[in-house]
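As structure tokens, the structure follows; a few thoughts come after it.
One protein chain is absent from this view; the other protein chains keep their places.
Here the chain labels run A, B and C in written order, and each chain numbers its own residues starting at 1.
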Amino acid sequence: MVEEKKQLTLVLGVIGADVHAVGNRILEYAFTEAGFKVVNIGVMASQEEFINAAVETNADAILVSSLYGHGEIDCRGLREKAIEAGIGDIKMYVGGNLVVGKQDWDDVKQRFLKMGFDRAYPPGTMPQEAIDDILEDFGLKQKC
Amino acid sequence: MVEEKKQLTLVLGVIGADVHAVGNRILEYAFTEAGFKVVNIGVMASQEEFINAAVETNADAILVSSLYGHGEIDCRGLREKAIEAGIGDIKMYVGGNLVVGKQDWDDVKQRFLKMGFDRAYPPGTMPQEAIDDILEDFGLKQKC
Amino acid sequence: MQLANKKLDWDQFLQIRQEVINSWPTGQEADLADGVAYQAQLPAKLRFAEKLEQAKQEGITLAQPRAGVALVHEHIELLRYLVDEGGADLLPTTIDSYTRQNRYNEAQAGIEESRTVGRSMLNGFPAVNHGLAACRQVVEAMSVPVQVRHGTPDARLLAEITLAGGFTAYEGGGISYNIPYAKDVPLERSIRDWQYVDRLVGYYEEQGISINREPFGPLTGTLVPPSISHSVAIVEALLAAEQGVRSITVGYGQCGNLIQDVAAIRSLEELAEEYLNRFGYQDVVLTTVFHQWMGGFPQDESKAFGVISWGAATAALAKATKVIVKTPHEAMGVPTKEANAAGIRATKQVLNMLKDQTMPETKELAAEVELIKAETRSILDRLLEFGEGDVAVGAVRAFQAGIIDVPFAPSRYNAGKILPARDYRGAVRLLDFGNLPFSEEIKDVHREKIGQRGKLEGRDPSFQMVIDDIYAIGKGMLVGKPR
Partner (left out) sequence: MQLANKKLDWDQFLQIRQEVINSWPTGQEADLADGVAYQAQLPAKLRFAEKLEQAKQEGITLAQPRAGVALVHEHIELLRYLVDEGGADLLPTTIDSYTRQNRYNEAQAGIEESRTVGRSMLNGFPAVNHGLAACRQVVEAMSVPVQVRHGTPDARLLAEITLAGGFTAYEGGGISYNIPYAKDVPLERSIRDWQYVDRLVGYYEEQGISINREPFGPLTGTLVPPSISHSVAIVEALLAAEQGVRSITVGYGQCGNLIQDVAAIRSLEELAEEYLNRFGYQDVVLTTVFHQWMGGFPQDESKAFGVISWGAATAALAKATKVIVKTPHEAMGVPTKEANAAGIRATKQVLNMLKDQTMPETKELAAEVELIKAETRSILDRLLEFGEGDVAVGAVRAFQAGIIDVPFAPSRYNAGKILPARDYRGAVRLLDFGNLPFSEEIKDVHREKIGQRGKLEGRDPSFQMVIDDIYAIGKGMLVGKPR
């Protein structure tokens, strides 16, 4: 559980033309259960929608999902847009089936970290892993 | 069909401590149907049994099956025994699951050709292939 | 113009058509007479509808993969590989997600980048951007029929180009390609746009060219109760038939429980026939498609083969006309062609082994068939009431009212109130009925069966049970167990 003093606000969404709604629903449930304030912008969210939602809600982090393989195209430039909007320091996480085809995960991860994401998750990651990472990144919990 | 003038005699058997009887039964049927005279010494046949049967029946070829992986040990020295028995020129064919584990077939084949076999067949060979080869080797039929 | 389930007036169709083909440059390439002439000279081996009808008569199940990449040459190579190395009986051309949203500019960028980096940056074949000639190049290079598979709410331009381009089957529908595939598209609009597609197919049919149409069965692919997907499939079959479509394949996505799955395919075929007859569409050739497991897959390829093979076995025992095949890379996203072919080979092995076997009638199977039929009739009959006898109007109003409700759908035009969960045998039941018009008798069956599971697991049915079920297959189970 997040400590009492600060409830983190997360913007959650599925980027691009992606309509995978099941995982989005589960993530909303899991992050909410874990004590976060979740701003869920749902599926088919544009980069602008992520940035606007983060600015409007003064969010601590942006969580991007992409399940359909176009993640590489869709995510490019998101960090730059955040900088333009004056929230260049916001933590950004990305996860899912990020690329077309079976590719070496380390390569894929490096590509997304270079794009400006703080962490990237492969297919099959359980929500708890991201929850633990976020708590750790905000100094709220040691990872066991 | 084999031409009228000469019916080839084949000694057929499963070598070593191998008891696989199904393929042996099918080969007997297929070679007999194809017009050969088949001397089937059955399963668990020793090298001596192959040689003796070949000498006794004045056979044209020896057909060795091995399905259980010990073929490499069991077949070694068969050519030498044939030479000792005065039938050093007899054609020798071998086929089946000749070695333990999945190994490169070309390697396996070379090993058996070096042992003195004229041809070696991998798992899954249909009887017709061996029939055609034998007819070709004895100049009785062009392979199509 | 009011929405109604009525055959589109031809002049009106032609008027809309001008807008459609002018919406992107390649649209101009599609000409009706030329399309019909091209289709007419295709050999019989490339005709989807014929191959399905023949399979139905022989009582066998055909295997069809999903596949599509950004560039034409690579796409042709991929499809050929799936026939030569996989033994696919039917081929797909899966369309990329940008095209599905009519974002042709982004698709174009994806094509260019794919050329530059030397690998497909798109998750499918952007048929609109490639245009007519490329479609014909694909179709002509094949030895088996090719279907367009996508997920496009407004698929009118795609249909014009691909049908004139020689594809002989077209997946989708005004509900099944909207509710699970879009967020903001009003049902009224997507149904209307799909009436256009069906009218186009009906036109080809009038010219003697039979094009197969397939409402998308699995919807969101996650814990969808059979009666929900059946209702959608039957509504779309009726809408298509009214526009003159004559070859219809209704579909269903595997839930995982053998009895429920076999019952679903049987009831689907019988119910669709029943409703088509009731509305006077007597001359439709109806076939069925069974989708292998559409939910989460195990990461491990051997385990994935287990899931794939079990789907194939169920399809064969249910005697579906075709089965849509998954791949051992499913958990990793878009598969390599090798993995795709491997999935087909495993599937065909099982289909062949089981082609002479059927699931015999049993008490449990009959009860499940009756339950699905009663549920589907409840939904459809209330939908028709809402539409004052018109199935198009009824569909829009039924979704508004939550009379039909698809679990986990992204669309805001879907009520999203029902909650499915598995019972102790792994069959998909309902935990929350939302506004579904089920009788208390039906509801009691669901409550009892989920209740039994709760008892066995020592917990009250809740959303956590649903989450556990969604993750279950990835963890090697069907029914999600408490952690």
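Here are a few things to note about the model shown:
We adopt the following convention: a residue touches a chain if its C-beta (ideal position, glycine included) is under 8 Å from a C-beta of that chain, and two chains touch if they have at least 3 such contacts.
In this text the structure is predicted, and so the values were computed from the model without any measurement.
Shown chains touched by the missing chain in the whole complex: B, C. Annotation: of C:Gly387, C:Gly426 or C:Gly454, C:Gly426 touches the absent chain (contact as defined above). Within the set C:Val307, C:Ala398, C:Ala415 or C:Ile442, the residue that contacts the chain not displayed is C:Val307.
In the complete complex, the residue from C:Gln64, C:Thr347 or C:Ser411 that touches the missing chain is C:Thr347. Annotation for subunit C: contacts to the undisplayed chain at residues 256-259, 298, 300-310, 312-313, 317, 341-343, 345-350, 352-357, 360-365, 424-426, 473, 476-479. Remark: the residues of subunit B touching the chain excluded from display are 16-22, 25-26, 29-30, 42-44, 67-70, 72-73, 97-102, 123-124, 126.
Just so we're on the same page, only the chains that are shown with their structure count from here on.
Computed centre separation for the pair subunit B/subunit C is 54 angstrom, with centres defined by C-alpha atoms. Chain centres here are Cα averages; for subunit A and subunit B they lie 66 Å apart. Among the residues of subunit A, none is found touching two or more other chains.
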